[in-house]
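Omission of a single protein chain aside, the complex is shown with its protein chains in their original locations.
We just call them A and B in the order they show up, numbering each chain from 1.
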Amino acid sequence: MNLDWLDAFLISGLFSVVIIIGLGLLLHLQLGLARIANFGVVGFFGIGMYAFGVMFVKVDWPFSEVWAFFISLAFGTLVAGLSGLLVGWLIADLDEDGVLVGTLGFATAVLILATTEQDLTGGALGLGGLKFPYDIGSVKANEFLWLIIVTTVVALILLYVGRVHRSPYGRLLIAVGANEPLARSLGKPAFRTKLWLFAVGSAGMGLLGALFGVMVRFLDISNLGIDVTLAAMVALVLGGTARVWGAVIGGFLTIGLFEIVVQSYIPFPQGWYGQAIPVVRQMVFGATLIVVLLFRPLGILGDMRRDKLMRSMHGG
Amino acid sequence: MLDFISDSLVIGLTEHAPLVLASIGFALLYRLTGLINVAYSETVTLGAYFGMWINTSFGFNFYATLIPAGLIAGLLSVGTYFAVFRPAKKLNVGALEMIIISFGLSIFLRHGLQFIWGYPVRFYDVPPPDTFRILGTGVSSFRLLALISVGVLALILYWFIQRSSFGLRIRALASDEDLAQASGIRPLFVTVLIWFIAGVAGGLAGAFYGVGSSVAPLLGWRQFLFILLVVLVGGSRGLGGVIITGIATGVALAAMSLQFGQVLYAQLALITAFVVILKWRSRRVAETAKV
Partner (left out) sequence: MVAEAKEQQPPAARPQIKVEKAVKSFSGRVVVDIDELVLGDQPIEGLIGPNGAGKTTLMRMIMHSTPLDQGTVTLYPSGINGEGIVLSALPTHRMARHGVVKSNQVIMDFDKLTILDSLLLAVAQHKYEQPQRIFDEKRVYDESAARIHEYLEFFAFGDPTQFAGSAGEKKLLDIVRCLLLEPRFLLLDEPTAGLPEELTEKVMQLIRDLAATGTAVVIVEHDLSVIWNLSNEVHFMAEGNVVMRGSPQEIRKNKTVIEKYLGEGHV
């Protein structure tokens, strides 16, 4: 395959955008619908990434690498889902403050464990040996194919989120987010709803983490910083917390701007890319959160339009 | 065994004394304005950086740097109030959004500080401290003085809030704004005062953290989770509760670090314990029924 037309930076830039959009979409179910601010996105992302990586690299698999790959992927997803269940149980009946502590604490715990359990994770040195489950030639070709695969996964997540909006489940999430006591009095088990929301959302985040790990092929604890949570949150908030397409639009406008436009298309002095631009990027992201939430709290797309949706589904 | 206890006590108190001070500042904001201010961690970082800068640029003694470090952190705190939190309150931003806003502000300030002072870890330029032996444990003079200073500052703050007439006004404002206003308290002045004091406490804590080890952009953020845990768990019993919980946390961290031979495990155990406490307590707290 001739991929000369394709810039390697563009592949990795697009990949970051796609991963963050995926995380933003899952965060949307929690923050946008059920109104739970998950500040531990990177924890679930990271635990999936490391559970997959450790399983794949450290276990002596008796069968082919492809099988080992998919079993490890499932394992990473499952571990993230289970940790979501645990965190969900801890925070489902706490208020915003408690949710902040619980989710942030979980992300910190994952970072701590990845650092201390060096035998498994490589600690601060990192863990190598991850690879694509295929080999179609050049590194670029392999990465490009992986980008397409992950984009498909994120497209499926988008589809799922869209369906959730059009299903009784989505309505329940919105109801629990808008008025939990009232939802409960109508017989809705708010606690269990949040629990499963966290389990499913976290499993998805863990899967994305594992897919991300495959692309970078080397896991180190610098991937477990608050940056991932921030990126997913700023993408979602800018695009529109309550809307299906919010994270998609926001993802391109935030990560896309920095990882693709600034990285490849604006000729900044070479020295800036290492130090200054990442710092400026974080400042811009932080400022974006503040400005959007102050002046347009529901982001570019605005509020969800249940009236339109209901008319299109049951109108006439 | 006795050694272990005395070591834990001495190390816990001296090394984690700034945590108590930082928690008092955060608790002031939390209890009196109801706000979980993630950006508070940046006042801690700023205090550390600014003190270090004065100290290394002008050769000031560490204790002389405390005053400008505390002042600038207090001013930053007041600045964030006017630039972000006051407008947010006027725009009726919800509690959930408020936390995210403060998170965004924290990220913004943290990287702003990094932009100013650069990425490498920085150090205070202080003469190598003498070592004392207390209960058989070696303690540097700095840590000891830090402990004493923190203790004094904490007591002053405690007295100021709980006993002085200013404190009375502050607490009156927090419990009922309208009533406080009607009885002649100027809300803006008192609110600014709260933000200032909180910032000063944070900045001083940062300076002590910084001189105790090093100064880095993530200094405040690394402490934030523990500050938050101390305040949420201890805060329901007032400032006294915060102080006691802070001390207990420091001692527990030191004890577990000694036990596990690894600070991170101690932190992990502490995070877990605190979150479980919050969970357990939430089950007992009577919900205020709305339906």
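The rule is simple: a contact is a pair of C-beta atoms (placed from the backbone, for glycine too) under 8 Å apart; a residue touches a chain by one contact, two chains touch by 3 or more.
Keep in mind that this is a model prediction, so the values were computed, not measured.
Colleague: With the missing chain put back, one of A:Leu6, A:Leu120, A:Leu145 or A:Leu182 would touch it. Which one?
Modeller: Result: among the candidates, A:Leu182 touches the missing chain.
Colleague: Tell me which residue among A:Pro62, A:Pro267 or A:Gly315 touches the hidden chain in the full complex.
Modeller: Checking the options A:Pro62, A:Pro267 or A:Gly315, the one contacting the hidden chain is A:Gly315.
Colleague: Per the definition of touch given earlier, which of A:Leu127, A:Val164 or A:Ile226 contacts the omitted chain?
Modeller: Missing-chain contact among the listed residues: A:Val164.
Colleague: Please identify, in ascending order, the residues of chain A that touch the omitted chain?
Modeller: Interface residues of chain A facing the absent chain: 160, 163-164, 166-169, 171-172, 174-175, 178-179, 181-191, 193, 196-197, 200, 242, 303-304, 306-307, 310-311, 313-315.
The rule is short, and it goes like this: only the chains that are shown with their structure count from here on.
Colleague: Nearest whole angstrom, what separates the Cα centre of chain A from the Cα centre of chain B?
Modeller: 31
Colleague: Going by the contact rule set out above, which residues of chain A touch chain B in the complex?
Modeller: Going by the criterion above, the answer is residues 35, 37, 39, 90-91, 93-94, 96-98, 100-102, 104-105, 108-109, 112-113, 115-116, 181-182, 184-185, 226, 230, 233-234, 237, 275-276, 279-280, 282-283, 285-290, 293-295, 297.
Colleague: Over in the complex, which chain B residues touch chain A? Could you list them?
Modeller: Checking each residue of chain B against chain A gives 36, 38, 84, 87-88, 91, 93-97, 99-101, 103-112, 114-115, 119, 221, 225, 228-229, 232, 262, 264-265, 267-268, 271-272, 274-276, 278-279, 282-283, 289-291.
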